[in-house]
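First the structure, then my questions, so here it is.
Every protein chain except one is present and positioned as in the full complex.
On to chain A.
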């Protein structure tokens, strides 16, 4: 059979096969590309303010306000299969509440600031005294002076293939756990302060 229909069908079939294999090879080969991102965070100012989420709301909420410095180099995350990198700063407070009223939520994490990095030219981040992008309130409405740490994370989104995530975090003393430029250590951990105008329930221990 040598009709034009069969030819069209064969051409289309060949086109899809080639596309599939090129896509599969692109997705697989990019996983072998080495990457060594670095990041350092320095917390400048942590405040808690009380407010209402909406003017009709009756229940006041505590909001966490943070200013921070960030130096990050995500250049090495960009290869032939990187469409964009979503970089974000999270705050974790898993510790039991310091105050007398324990929260039933013991694992908490929220994104305070994020950015989309579209290309390798903007992959170096240098922020000074940046204000957190999102007004963060706890699910119970109160932060209860818990100990918290910040974490810098990223999500690499491909042109085709698997998405992957990575993070750089520090331990309780502020020592960076993973890959970070030597000699520059910022403040990663803190105790969430009481809301403005309220007396602290516990004595501040962290320096």
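What we mean here is this: contacts are C-beta pairs under 8 Å (C-beta built on N, C-alpha and C of every residue); 3 or more make two chains touch, one makes a residue touch a chain; residues count from 1.
FYI, contacts and distances are computed from a predicted model.
**Student:** I notice the complex is incomplete. Of the names "Putative tyrosine-protein phosphatase OCA1", "AAA+ ATPase domain-containing protein", "ER membrane protein complex subunit 2" or "Signal peptidase complex catalytic subunit SEC11", which is the UniProt protein name for the chain that's not shown?
**Tutor:** Spelling it out: the chain absent from the display is recorded in UniProt as "Signal peptidase complex catalytic subunit SEC11".
**Student:** Taking the entire complex into account, which one of A:8, A:31 or A:116 touches the absent chain?
**Tutor:** Of the listed residues, the one touching the omitted chain is A:116.
**Student:** Kindly state which of the options A:8, A:22, A:128 or A:163 is in contact with the chain not pictured.
**Tutor:** A:163
**Student:** Contact with the hidden chain only, please: which chain A residues?
**Tutor:** Contact residues on chain A toward the absent chain are 1, 23, 83-84, 86, 88, 90, 103-111, 116, 118, 134, 136, 138-139, 153, 155, 157-163, 165.
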